[in-house]
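Missing here is one protein chain; the remaining ones are kept as they sit in the complex.
Then we have chain A:
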Amino acid sequence: MLTIKEKYAFKVLSRRYLKIFMNVLIGLLAFSIVRSAFMLLFWVNTDEPFSFGGFFTGLFIQDYFSVLMFVLFILTFLNYRDFKYFMQNSLSRNTYWKAKTLVILVFGFCLEVLDLGFTEISRLLGITSYDLVNVFQNFYMTGVKSKVLLQLGSFGFSLLILWGFCFIGFTIGGLFSMLARKKQLVLIAVFVIIGLQALLLLLGFLLDYDGRVQDFILLFLGYSEKGSWDSTLLLSFSVCSILVNMLLSHYFITKIQVKRR
């Protein structure tokens, strides 16, 4: 399992990320309060007076955990400063990669659990009434009868998507951490130009005739030729993407230097 150093490395990185999450949450809450206070000053709806009760319940339907998941995704791009701190304490690049991978897996899992719990509590308290459905529930529910399994499947699916994006970020961040600032800017410019060109080509292909966009989306989401949602393409793609990006991120991280090329 993990050595003492690896465990401590995970602890240090987790503590740093938790602090960032707390600051973001406090910022979100403060923004909500300030925004509401601002709206109160300019409330012009005479039919429905401003309600503080409504304001507080409104806080419960804010998508805090989605924001935190996005913050986690952004943090996966940022490696250089953490690497330097670990290097000063004589920790290897491999140890840093393990610690960060564990943080992505654990934090991603915890955020998904909290998001699910928060949503269910809001629903039980009657604060929200709509069902949050994701792609999994929409397209795979015909094959799954049990509500518990459906919920677990949705949870697993969301988790895979979050992890998938985070490891893509870790790979890109690892690549950029190897490079000096000028080379980073050149790479960004290349990605943007090639990305835009690829997007234009894809749009041109898809818009050729009406049915093509729909066919593409159905294929990507897992609609099989039998006429049902039982293709595992999206799920397989997510798992493969995670594994490939774990390998790539490991490769890039082991090449980082304090003096970047």
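The rule is simple: a residue touches a chain if its C-beta (ideal position, glycine included) is under 8 Å from a C-beta of that chain, and two chains touch if they have at least 3 such contacts; residues count from 1.
The criterion applied here is as follows: contacts and distances are computed from a predicted model.
The protein name that UniProt records for the chain not on display, among "ATP synthase gamma chain", "NADH-quinone oxidoreductase subunit K", "Abc transporter, atp-binding protein" or "GntR family transcriptional regulator", is "Abc transporter, atp-binding protein". Checked against the hidden chain, the listed residues A:T95, A:S158, A:T171 or A:S238 yield one contact partner: A:T95. Those residues of chain A that touch the chain absent from the view are 3-6, 8-9, 11-12, 16, 81, 84-85, 87-95, 254-255, 257-259.
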